[in-house]
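Notes for the one structure printed next.
One chain of protein is taken out of this complex; the other chains stay put.
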Amino acid sequence: MSQVIHFHPDADFKARSLAAVQDPGQRKNFRGAMDFLQDKRRVQFPDQLELEGLRDIGSAIRRNSLARLPELLVQLETRMTANGIQVHWAATADEANAIAIEIARRVNARTIAKGKSMVSEEIEFNHAMKAAGIEAFETDMGEYIVELAGEKPSHIIMPAIHKTKQAIAALFAEKIPGVAYTEDVDELIKIGRQALRRKFADADIGLSGANFLVAETGTICLVENEGNGRLCTTVPRVHIAVTGIEKVLEKLEHVLPLYSLLTRSATGQSITTYFNLISRPRQPGEKDGPEEVHLILLDNGRSQAYADEQLRATLQCIRCGACMNHCPVYARIGGHAYGTTYPGPIGAIVSPHMMGLDATYPLAFASTLCGACVEVCPVKIPITDILVRLRNEAQARPETASLRGSGAGRSKLASAFWAGWTLVYSRLKVYRLTSWLLSRGHALSPIEQGAWTYSRTALKPAPKRLRDLLKDRKP
Amino acid sequence: MNARELILGRLRASAVTEIPALPVMKDWYGAHQRDEDAVQRIQRLRSVLEAVHTEVHDTTESDWPSLLLRLASAKGLRNLLIGDNTTHGDTLQAVAQESLDLIRYDKSIEDWRDVLFDNIDASLTCARSAIAETGSLILWPDAAEPRLMSLVPPVHFVLLDTRKIYADFYQAITAEGWKDAMPTNALLISGPSKTADIQQTLAYGAHGPRELVVLFCHESVKGESL
Partner (left out) sequence: MGLDKTQGRVYPPKPRDVYLYATCLVDQFAPEAGMDTILLLEREGIRVHYPESQTCCGQPAYSSGYPDEARAVASRQLTIFPEPWPVVVPSGSCAAMMRHHYPQLFAADPLLLARSQALAERIFELTEFLVHVVNFKQPDYGSDCTIALHTSCHARREMGSHETSVALLDSLAQVTVVQQARIEECCGFGGTFAMRYPEISEAIVSDKVAAIQATSAERVVSADCGCLFNITGRAARLDEIAQLDTPSLAGEHIASFLLRRTSKATL
């Protein structure tokens, strides 16, 4: 897998996030988008009790499915195989890409039309196909815009959320032949529609992700508004779905509350335009639909999260993006600063399993632990508890390390600081002395207090501590 | 070891101390039922559909063909894609006028893909049923009315028998026994295709139809798919 290797993950993240907070245009775009999405979600859940009931149900279904994951995957495979869907397993991103390339070569495919799929971003699918001489192109409007700009998605649901319509207007005028500059959004969408229409008709393979997989029926469920996902899974002769092993549910009825939670939490829609359930390739007599349907089940680190009962909750995620839409940090730095396929709170807890904690540990610290994400998570992932756990892991001593890259964030300086802190606050006599010294020396307290005074005035200890005031009071 | 055994092996080796209980879906949906009669349910479906830019017309078993022709004419449609050997397709063909060319989806997509993508103005399909809560039409495309009919033409007309409206998705899948009879492709369609990918501005007509027109048939339309 061709992930960028971060030799200085903390410095890199700091540099990217600093650049992001200093970009007023981007700050405004994200703020506006976050306010918009938060309001839309709020309107969808007017009844707090109904919301909490539905979250309980969504969480229980996901936790139950995960507890029975191996059994459900086998059931899914058996059912799909009986339905005529070919099931493949990939332990790594490279394996997943290799499976797709092998299928493409067998059917002499030159082009692959892609519906929106974050897993395909995760495995850098387009890059791998290009290297194999196959053209994979994005068809979701947001993904298309981002691809045209040579960028990556900055949000898992709204990939081009960082761009203004003016920027998109300029991009279209520059990159699409015969297109004049227009800021009219309807016009811009028409342009995108026209540019991609022929390509759908001619594509050899359609690629999709999967929002849910149903074990009892052997069904791939796809959620979308644009229709590009349906085109990708209906027009080309071959459909390949690539998704994570965690997406399986036992029963069709389990999809219903999760689908409702997904659309309402993500974009504040009561439902999407299309809900597309695919259970078979084209059957004899049917006039359209792919002749071959393939499902690639990807691990890519998920089994590491699964192995730990606390971290397993990470896999409950249904990729709605509500956590990032409500995150005060994401709103300030945007998606690109994270440097991972999945940004925001969910990205911080899922990426370590895919890329190693050594490359991603700064993200676990890039949170105020305010809990806004936990409050809105439709499947009740205890994100802040997991962030704290990953902080522990990042600084774990070698003997207690349990994840790939554990301990990478450990520094002698920080360890020494916390050893000193522990000494002060766990030994009463030391605390009495140091806090007394602080209060006596209050007038001398420094004006520069490191990162605190980077943007605030200095903190001043009180001349008398509370314990001194109480002593004075009760002679 | 192959990837399958490797992945399943890792998962099986992981401790699972507790299997959380599954919620009883019937209880949840049962407790969230509305007290509404058929008329109110039809009205609810209508208002939710209209809220997402869908055109809804009331008609009857005998009147819908003439209504459809009027609508097609008003929209300036040159042609209409109909299914192959459907009763409603045949009904329409019997009253068709020269101004609207009726085209049957009677061959595989590979044989006429360019025409479908470039030259078809509209299509007519029948909905299997509908869901009031979310304003969704349920379609199970088949050999007679293939999948792309509801997707490629810019205008999509849908006939709906108003006796087949469920309160919610759960009622639909249980009443129709979906889990034991999943078709190749099952669809929920809730409005014309749309996107808000450019600065959160909603635009209709992304890659699918720009217009969704639903004909509420208040008496049964005779036909095998209804």
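All chains are identified by letter, namely A and B, in their written order; residue positions are counted from 1 within each chain.
Everything below uses one rule, namely that a contact is a pair of C-beta atoms (placed from the backbone, for glycine too) under 8 Å apart; a residue touches a chain by one contact, two chains touch by 3 or more.
The shown structure was predicted, so the numbers you read here are calculated from the model rather than taken from an experiment.
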| note | Answer for the absent chain's shown contacts is A
| query | Touching the left-out chain: which of A:Gly32, A:Gly84 or A:Pro461? | reply | A:Pro461
| Selected residue (touches chain absent from view) among A:Ala90, A:Val179, A:Val238 or A:Val329 | A:Val329
| said: For review purposes, identify every residue of chain A that touches the missing chain, sorted by number. | reply: 14, 17-18, 21-22, 27, 35, 48, 52, 328-329, 332-333, 364-372, 374-375, 385, 388, 390-395, 409, 418-419, 421-422, 424-426, 428, 431, 435, 438-439, 450-457, 459-462, 464-470
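Just so we're on the same page, only the chains that are shown with their structure count from here on.
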| request: Averaged over CA atoms, how far is the centre of chain A from the centre of chain B? Could you give it in whole Å? | output: 31
| query | Considering the complex alone, what residue numbers of chain B touch chain A? | reply | 2-4, 6-8, 10-23, 25, 28, 32, 48, 52, 84, 105-110, 113-114, 117, 133-136, 142-143, 146-148, 151-152, 169-170, 173-174, 178-179, 182-201, 203, 205-209
| field | For the chain A and chain B complex, residues of the former touching the latter | value | 29, 32-33, 36-37, 50, 53, 56-57, 60-61, 63-64, 67-70, 73-74, 89-91, 95, 139-142, 145, 158-161, 163-165, 168, 185-186, 188-190, 192-193, 196-198, 200-201, 216-219, 225-228, 230-231, 234-235, 237, 245, 250-254, 256-257, 259-260, 267, 270-283, 285-289, 297, 299, 303, 306-309, 312
